[in-house]
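Dumping the structure here so I can ask a few things about it.
Excluded from the complex is one protein chain; the other protein chains are retained at their positions.
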Amino acid sequence: MTDLLTLIVAKYNYWLYVILMMIGLYAMIAKNNLIKKLVGMNIFQTAIILFYVSIGYKRDATIPIIQNAHGGNDAHAAVIHAADYINPLPHVLMLTAIVVSVATFGVAMALAVRVYQRYQTLEEDELRMRLVDIGPEK
Amino acid sequence: MHWLIDLIVLTFVIFCAIAAISVKDLLGTAILFGAYSFMMCLLWAVMGAVDVAFTEASVGAGVSTVFFVAAVFRTSRRTKD
Amino acid sequence: MKFLGFIIVCLTGALLLYGTGEFPGWGDPHSPASIHLSNDYIEKAVEQTQVPNLVTAVLADYRGFDTMFETAVVFCAGLACFLLLRDFKEKKERFYRHTPTGVILHVKDSKKVLKTGKEFEHMDKDWVPSDLIIKTICRILIPFIQIYALYVVAHGDFSPGGGFQGGVIFGSSLILLAISYDLKVLVKRVKEKILGIFSAIGVLIYVGIAAICMPMGGNFLDYSKLAPLVPGDPHHVRALGMLGVEIGVGIAVTAVMVIIYINIVSEGRHEEGL
Partner (left out) sequence: MDNYPAIIVITPLLAALLAGIAAWTEERLSYPIALIGLAVSMFAAFKVLMQVITSGTINYRMAGWAPPMGIEYTIDLLNAMVLLIVASIAFFNLIASYKSVEQETNDRAGSFYAIYLLFVTGLLGVTATGDLFNLYVLIEITSLTSYTMVALGDRDRGPLASLNYIFIGVIGASFYLLGVGYLYLKTGSLNMVDVANILSGLHGSSTILVAFILCMLGIWIKMALFPMHVWLPNAYSYSPVAFARIVAPLMTKVMVYVMIRLMITVFGLDYIFETLNLSEAVVWLATIAVLAGAVMALAQKNLKKMLAYIIVCEIGYMVGGAWMGNQLGMTGAILHILNDALMTFALFLAVGSMVYKLKRVDFIDLKGLFGKMPWTMAGFVLAAFSIIGVPPTCGFFSKWYLILGAFEAGAYHFAAALVISSLICAVLFFKVFEICFFEPMPEGHGHGDSSSHVTIEEAPLSMLIVSGLVSISLIVAGLYSGTIVNTIILPFLQ
């Protein structure tokens, strides 16, 4: 029983990120509404961020801001133990990833508005019908 | 008991995600999406990723939701799925 | 499509779960990820860069090159929204209000363009007078939000935060102005041209600071070579360089967030909208 519990504690974060990611992927593939698909896309991306942040977590460690370092030049007087601080690298990567995802999200929203302006709908099946209506492409 | 908080918040996150993609009102989706982002931000704060959590709070729960509402304002609110 | 999607999702999920089998446990202090590089960062960053917030140190210095392109992505998003949505043509059906009298004109002819200025102003078709309470509260709140945003940018070296977060908060304070009053109020105060130029200038500050290091004898982005240019303690040059870079990021992000919002909410016409 304790084995199972330790296994769950050790892995559930990774399992749940997979579930979350699959929710997003499913929404992207199967949903009919373009905005819904965009929500799925964002869930998909945040799931990856969750995965990276989970990698960075370290038990019994604190946030990656060095304490007692405000004192300028004598900062390195205090010894820094690596085990006391959480790994900062995944956080940095994920800051970048969040920025990229919000940029993509903004552009996608702009495109959705454009599509709506032109076709008055965002449902994929209706869009397909409208596309047939405007005839073969140039 | 970090992992307990973590587990509870994660479960909420998954509920929010499922709700956000299955609600039939897009404005509702926007709000649920904001809630999802905020839960996520809590989760990351618990895991010690303060900078990431800060960014997600300002971007995911803040600006993204505003963009979302703006786009819904300019398109339609109802959807079939 | 739903069934196909379900199968793809299941397959991908199974693949990913298979990969998790050999993962080290969550939060394991001895996993490769928490040993190989991170220890170097944690132990050396403060000494080398004088910045206690490790995330900022790694973000703006060790991996500053990534961050530069991340800012470029933001700039690109701003440009993209402008190119996609901005429409300089007037709508066919428009409403104007004669400001001194409050009379509302309904123009159906597309050719006649009234000059909006002191006498006439554009009006939304579904315009509602904004609520007094909301207006007042937002007017009180906005300056504080902006000061907080500046603090987040400036204090990014020591506490969570930095250029990106600060920029987003500053941008949302401007967006709040548009929501609580009217889009016109924002557009009148912050010209589109200014936003466009500032989104580029913000990135330019970043690239510029990084590029000056090259003629100073260092590699690209090597802030320590800027020491002769900045007064003060040469140990702090890296921290100062990072501050400069963060300010650039903040400016760019603020401008781009506002550009995206304005263009989406007004469908690119900048005169109607939330």
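Think of it as A, B and C in the order they're written, each chain with its own count starting at 1.
One rule holds in what follows: a residue touches a chain if its C-beta (ideal position, glycine included) is under 8 Å from a C-beta of that chain, and two chains touch if they have at least 3 such contacts.
A quick note: this is a predicted structure, and the numbers were derived from the prediction, not measured.
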Chains shown that the absent chain touches, full complex: A, C
Per the touch definition above, residue among A:Leu20, A:Ile80 or A:Leu93 touching the missing chain: A:Leu93
Candidate in contact with the missing chain, chosen from C:Pro32, C:Pro143 or C:Pro228: C:Pro32
Where the missing chain touches chain A, by residue: 25, 28, 34, 37, 41, 44-45, 48, 51-52, 55, 89-90, 93, 96-97, 100, 103-104, 107-108, 111-112, 114-115, 118-119, 127, 131, 134, 137-138
Contact footprint on chain C, counting only the chain that is left out: 15-16, 18-24, 31-38, 40-41, 61-66, 68-70, 72-73, 75-77, 79-80, 82-84, 193, 196-197, 199-201, 203-204, 207, 210-211, 214, 218-224
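The criterion applied here is as follows: only the chains that are shown with their structure count from here on.
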A-C or B-C - the one linked by more C-beta pairs in contact: A-C
Rounded Å distance between chain A and chain B, as computed from the means of their C-alpha atoms: 11
Computed distance of Cα centres, chain C from chain A, in Å: 18
Shared interface positions of chain B, touching two or more other chains: 2-3, 50-51, 55, 59, 63, 67, 70-71, 74
Per-residue multi-chain contacts in chain A, two or more chains: 9, 12-13, 19, 54, 56-59, 61, 63-65, 90-91, 95, 99, 102, 106, 109, 113
Complex interface listing, chain C residues touching chain B: 26-27, 53, 55-56, 160-162, 164-165, 168-169, 171-172, 175, 179, 257, 260-261, 264-265, 267, 273-274
Complex interface listing, chain A residues touching chain B: 9, 12-13, 16, 19-20, 23-24, 27, 31-33, 35-36, 39-40, 42-43, 46, 49-50, 53-54, 56-59, 61-65, 86, 90-91, 94-95, 98-99, 102, 105-106, 109, 112-113, 116, 121-123
Sites on chain B touched by chain C in the complex: 2-3, 50-51, 53-55, 58-59, 62-63, 66-67, 69-71, 73-74
